[in-house]
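Note that one protein chain is taken out, while the other chains of the complex remain in position.
So, chain A:
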Amino acid sequence: MSINKLCQRLSVLTMSHVRPPARTTETVRNIHSSPACLKNFKSRIPRNLKIGLYRFDASVDPTKYTIKPIEVAKTGGRGPDGRIWIHKIGGGFKKMYRMIDFHRVGPKEGEPKVEKVYEVIKDDCRTANIALVAAGNHKRWILASENMKSGDLIKTSGTVTAMPVRAQEGDAHPVGSLPLGTLVHNIEALVGSGGTVARAAGTSGLYVRKVGDKCVIRMPSKRELVISQECMVTIGRVSNVEHHKTKKMRKAGENRWQGRRPHSGWWQRKTGYHGRKIKPLKAPMVVERAAEEAPYAHSFTF
């Protein structure tokens, strides 16, 4: 009898005799004094849970926007169970996290919203520079475009026009209002979801064609993205264009400053899995609706 059949027979047994879990003693250990990192031996943590690079203090409310920098703790690649989930992450200089607003929301009718750029600074948590902009009584941090500087006025419009608008760097428009061939960044995949594509330093997408009410954008990876014409994009390239030249490490210690731990020095035989692969481009990615949440996976027990 094979292992597979054995498991199938056992699954039938498990399904028919479902009992509530017996009362067990749980061992809890605080990792780094944070409630987000409890080591619970009886917990069932989905292994596809994405862990970030940083961990906020319990007193920080991530839903309440603030322009003040927030102290963050590094996870070191550790998951909620305290064990390493991602290797080769750890250490590095302290970073202060600034909440970035990737949403560029403009009025659908009338004059566009105008914001003034107060300052452009280097952000510890990303390769791109960020800009402090203000309009009315509200200040926020956004991704800075290539030539953005203090004192500039940037516009945000939500109107999809029949005639293409004249693109000014730093402005944000629905992609359907722009002329073909415009370099854009901070591209929304779904309307109102905030920019997700082309946010790294020096990157940009290219608006290549329009098909009906869908617009095709070539992403920095050269793959094409098909999105609604109402998705907001920001014109121009992301700031810090020389990042790919300045990021070269002069010594191994610089990698450690960035929080990257060393690779294994053990000689490993290289297989067909290693090395650069040149493959044909994938088919254009069509984004129509949000991805459905994967159903929860129950594991069998004895």
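By definition in this document, a residue touches a chain if its C-beta (ideal position, glycine included) is under 8 Å from a C-beta of that chain, and two chains touch if they have at least 3 such contacts; residues count from 1.
Simple rule for what comes next: contacts and distances are computed from a predicted model.
UniProt records the chain missing from this view under the protein name "39S ribosomal protein L37, mitochondrial", selected from "AP-1 complex subunit gamma", "Pyruvate dehydrogenase E1 component subunit alpha", "39S ribosomal protein L37, mitochondrial" or "SKP1/ASK-interacting protein 16 isoform 1".
Residue in contact with the omitted chain (choice from A:A58, A:I86 or A:A134): A:A134. Only one residue from A:K116, A:H243 or A:R261 touches the chain missing from this view: A:K116. In the full complex, the hidden chain is touched by chain A at residues 1-4, 6-8, 11, 20, 114-116, 118, 134-139, 153, 295-300, 302.
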